[in-house]
Each structure stands twice: as structure tokens, then as C-alpha cells.
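What you see is the complex with one protein chain gone and the rest in place.
Labels run A and B following the written order; every chain starts at residue 1.
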Amino acid sequence: MSALLNVDALRVAYPGRGFRAKPHEVLHGVSLAIAEGETLGVVGESGSGKTTIGRAVLGLVKPSGGRVLFRDKDITHVTPKQRRELAKDIQVVFQDPYTSLNPSMTVGDILSEPLVVQGQSDKDARARVGMLLDQVGLPADAIERLPREFSGGQRQRVAIARALAPKPKLIVCDEPVSALDLSTQARVLDLFVDIQRQTGVAYLFVSHDLTVVRHVSHRVSVVYKGDIVETGSAEQVTSEPEHPYTQRLLLAAPIADPLEQEKRRAERHRLMERHREQDLQAGAVRA
Amino acid sequence: MIPYILRRFGAGILLALLVTLITFTLLSFSFDAVVRARLGSATTPEAVAAMTATLGFDRPVLVQYFDWLGGVLRGDFGTSLFTSEPVGPAVASRLAVTLSVVLVALVITVIISVALGVVAATRGGVVDRLAQAASLFGYVVPGLLIAIVLVVVFAINLRLLPATGYTPFNVNPSKWAATITIPVIVLVIAGAANITAQVRGTMIDELRKDYVRTLRTRGISTRSIVLKHALRNAAGPALTVLSFEFITMLGGALIIEKVFALPGFGTFAFNSSLQGDITVIMGITLFSVLLVVSINLLVDLVNGWLNPKARIF
Partner (left out) sequence: MSVEELIVEPAQKAAPRKSPWRKLLEDPQAVVTASLLLVIAILGILTPLLTQHGPNEASLDAINAPMGSPGYPLGGDQNGQDILTRLLHSINTSMISGLIGTSVALAIGVTFGLIGGYYGRKLQGATEWVFSLIMTFPGILLLIILMPLTKGDYRSTMLIYGVLLSPGIYRIVRNQVVGVKNELFVDAAKVSGLSDLRILARHVLFVVRGPIIIAAAFLGGSAIGLQSGLAFLGVGSNTIPSFGAMIADGFLNLYEEPTQFLWPSMLLGVITASMVLLGNALRDAFEGVRPKPVKRSVVKKQAAQTGAREATGPEVLLSVRDLAIAYRTPSGELKEVVKGVNLTLDGGHTLGLVGESGSGKTQTAFAILGVLPPEAVITRGSITLNGRELLGLSERELRDLRGRSIAYIPQEPMSNLDPSFSVGDQLIEGIRASAGMPAKEAKERVLALLKRVGIQDPQRTFNSYPHQISGGMAQRVLIAGAVASRPKLLIADEPTTALDVTVQAEILDLLRDLQAELNMAVLLVTHNFGVVADICDRIAVMQDGEIVESGKALDIFAAPDHPYTAMLLNSILDEYTVRSDAPMATHNTAGK
């Protein structure tokens, strides 16, 4: 196995709400693999379970079945101590740069805390923080400032720097640009790609937006209602999808060009019509 | 709906059992003192032992507890160790005095708080500042001092109201009203201070919510938006605070009763406790737990009616 990360038949169930409620399964056996230095895009809509995949890899939710292998080592159910060891290798960038940074800590503390916890001296940590700020394109004086003094895009850069701090092999990116303004989105995506080229880190890149995923991913998996329905190269999945759901998803995203969008809309209506007919036929056969 | 009430009721009974058991166990440490208190200071160890045996205090605590519980289930709450008065009727008659003060106070508190809170939240300005000042006053000045000042001014100096004593409602309604007026005012000042602030705060929050804006864009009147929509949504949190306020008022009534010499539940509890009248204390404990449990159940049911998300049934 040459893959960096293997997720094998992963199941996750959340406890049901209320008294003696049945658990609610959000992932029904999901498998994927990521090689070193590679980006796997995971696309799906809200409630599809895409975020849960990332959280299971990070150990933030307990899988109810299946395995997660990192460098061929089973990390599905590790002790808290082993999990803390894994922090060196697996990191995260969350969607919301407003709540993912502790509002009462300075940027310098946010970035150096993980390093100090892992045993680096204060001096080394500070030096590394300076390098990290430079790497993500933030000014050096950011160290003394609080997260609230920064814009959304800059905060997301802080979050990226925090993820890079321990020189990880894999970063789980959970919708990292969807809370950002259009003009910042593209720049932050470019930063992700640049960093990957420099450091060889791999990304598990979760997003609802096919266009975003297409820009950063080598390969793409599509999640629909807790299952991966299609996996392939970014090129294939985002231009010639095979699964009907991926086709719908692709044609539903509007193009920022009135003429092109009119064509796409017509195409989408044709596709919907075709699917409806297929459903009707399937219904007729079953009946 | 019915199973939910039954389940809640079961939980309430369990709570009552637990609280009475804990109280009984704690009280058992003072059995010896109780016996000595009954016998007076000049007594012999033999007399103490004899009395202990007569009262059954020499048996294991659990046995005594279940003995008491068995009586309760048969409707027999025992008799006072000191006056031989049956505990059930004795507690009930005192509770009637306290509840008539507390419930009247509670109703007036709700009316004042909702009116004042809503006006303060929607009008702002002078009304709001007055409401806030009034509610701060209620918080800041101890109820004990308010009670004494009112007695001195209205009862003793102006002679408008009786300073002390109690006339039951069925004996003379207007005298009843006169005897409870000052105690009710004292409880209302503290209660309304708390609930008005709560209603004002939640109303302000509600009126800033998105759905209020959307209702306005539909051409719905301000009156309906405030009184029908916002107030209903604000009522849930206020109701929870109200249920705590009820418990606080029950406790506060105790001090009030002392100042106004009302023959209520609190005075009764106080005197029985001073004497160590175990059976009466147990009766009082049981009654108050059941009272609190019923109030909480009532609040939950009203909350469920107000807030569809809280409907468990």
C-alpha cells in the first residue's frame, strides 16, 4: 500500500435525539485513499456526510464501523495519547475562520501553542511562527494581534498557518473557502496549491462546490446521502460525470455568464426530464 | 401526552421519596437532642432511653423511614411530637395561608412584569429607564427592609392596613385582602423586579430577530407582531424564571410571615424545627416537594404548548 491515508468501509452513526431514539447513521461504508502530496476533493451537499468523513479521520467523531489507516497503521480507535502524537502528521483547516480561532488568544499564541505542547522551546516556536506567517502571506506584526483584528481571508490564513505549524503530512480542509468573499476565495485557494507544491502535504479537501474542488483536486469523490457514488480524476468527474447525481450537481451550479448559463439551464431541464422518465419507467416496471 | 404526564409524575414521586429519605436520614442525627428537649433539662439516662424506645427512635433509620412512608400511603402523616396535632390537616391549613399570599403575589407579578417588560422593550426612552430603575430597586433593597418600612408607614403610622395577623378568605374576604396586602406587595416588588428584567430582555432579543422583519414586510400590524408573535416566543424563558421565582417566593414568605405574624407554612416550619418536631418536619418536607414538582410539571406543559419544539408528546 503506497497510500498515505486509507479509509475503508467507514461507518459513522450519531446517537438519536431524545429518549431511546435509534442512532442515526450518516456514513454507510465509505472508502477512499489519498497518496502523499495528493489532493482528494470530496464533494457533496449539506447532510451528505462529507464533513463527517473529515471529522472521523481527525478523531473528532467515533466511527461505528470500518477502518482509518494512516501510513498503513490503523488509527480508527487509538488512545488519546496516540491521537495527540498524530497531531504532528494530521492537521485541519475549518470552514469558519471566525470561530476556529480562540478569540482571546493572540495570533502568536495560537500558532505557537501546538508547537510548545509538542515539546519545542519557546524560542524555536517563535522562530517557526515567524516563518509560518511569511509562508501564508501575513505581516510579521500579526504575532501580537488578536484574531478579531483581521478580515475573514486573513483569519483563514492564520488557520492555515496553524495547520502547517507541525509540518503535517495531511491536512483535512473542511470547506475552507466557503465563508470567504469571492475576491478572497481565489487567493486562498491559490495559497493552498502553492503550499502543497512547496511542502508536499496531502489534502482531504471537503467542499460543496464542484468548481472550488476542481481547482485544487487531483482526484474527486462525490458523496450522496452517506455513500460515495463516484470517484475519479478531477477532469473526468467534473466534466463528464457518470453518476446521475453528479450530473445533476454539475448542471445545477450556475455559470457566471448569461449566455452559457442559459444553455446549461436548458441542459439541466433536459436531464431532469430524462431522469423523471427513467423514474417513471422504473416505477412502471416495479409495479 | 398522557404517558408523558404519567412519566413526569412518576419522576416527581421518585424525587419526593428521595428528598424525604435524605431529610429523614439527616434528621436522625438529632433524635437524641429531640428526646432531651421533650424531657426537659432535669432528666435521667433511663428516662431518655425509655422515651427513645416509645418514639421508636432506637430502630434502624430505614425501618423508621418506611414506617413513616407506610403511614403516608394510608393517608396518615403522623401526629406532632409536641402537640399531638395530626400533621396532615395541620400542614394543609398553614399551607393555605402561605399559598394565598404567594399565589396572589405571583399573579400580580406576572401582570405587572409582562406589561412593564413589553412596554419597556418596545417604547424605550423614559418608560424603559423607569422600568429598569424600578427593577434595580427591587433587586438591590433586601425584602426584609422593604417589609419593615411598609409596616411602619402603612400599618403603624397611617393605620390603613393591619400590621399583623391573618383572616381566612371564607371568614371575611375584605379583611382577608387587607391582611395579605402588605405581604403581597413585598413579594411582588422582589418578584416583579426579576421577571420584568427577564421579559424586557427576551422581548428586545425577539424583536430583533429575522422573522419579525419578515412579518413586517407582509403588512402585519405592529400590535400583532409584538403581542402575538414576539411575546409568545419570549414567554418560554420568562416562564422558567417564573417557576424559580415561585420557589424563591415560598422561601421569602417565611421571613414575611415572621414580620407580619402570619400563621403560615414558614412560621410552622420554623417553630417545628426549633422544637425538633420530626413528624411535622417530615410532613412539611413532603408537602413542599410535591408542590414544587407540580409547579414544574405545570410549567413544562405550558412551555410545550407555547413552544412546538419543546413538545415531547
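Definition applied: a contact is a pair of C-beta atoms (placed from the backbone, for glycine too) under 8 Å apart; a residue touches a chain by one contact, two chains touch by 3 or more.
Because the structure is a prediction, the values reported are computed rather than measured.
Annotation: of A:Asp74, A:Glu149, A:Glu242 or A:Glu273, A:Glu149 touches the absent chain (contact as defined above).
When the whole complex is considered, the residue among B:Ala90, B:Leu106, B:Leu215 or B:Leu262 that touches the unshown chain is B:Leu215. For the chain left out of this panel, the touching residue among B:Leu39, B:Leu69, B:Ile108 or B:Leu254 is B:Leu254. Contact residues of chain A toward the unshown chain are 2, 15, 35-39, 45-46, 58-60, 71, 80, 83-88, 90-92, 94-96, 99-104, 113-114, 117-118, 145-146, 148-149, 159, 162, 166, 181-183, 185-187, 189, 193, 196-197, 200, 202, 208-209, 211-212, 214-218, 234-235, 238-239, 248-249, 251-261, 265, 268.
Interface with the hidden chain, as seen from chain B, comprises residues 15, 18-19, 23, 26-27, 29-30, 33-34, 120-125, 128, 136, 139-142, 144-145, 148, 152, 200-201, 204-205, 207-211, 213-222, 224, 229, 232-233, 244, 247-248, 250-252, 254-255, 258, 266, 269-270, 273-274, 276, 281, 284-285, 288-289, 292-293, 296, 306-309.
Operating definition for what follows: only the chains that are shown with their structure count from here on.
Each chain gets a centre from the mean of its Cα atoms; for chain A and chain B, those two points are 54 Å apart.
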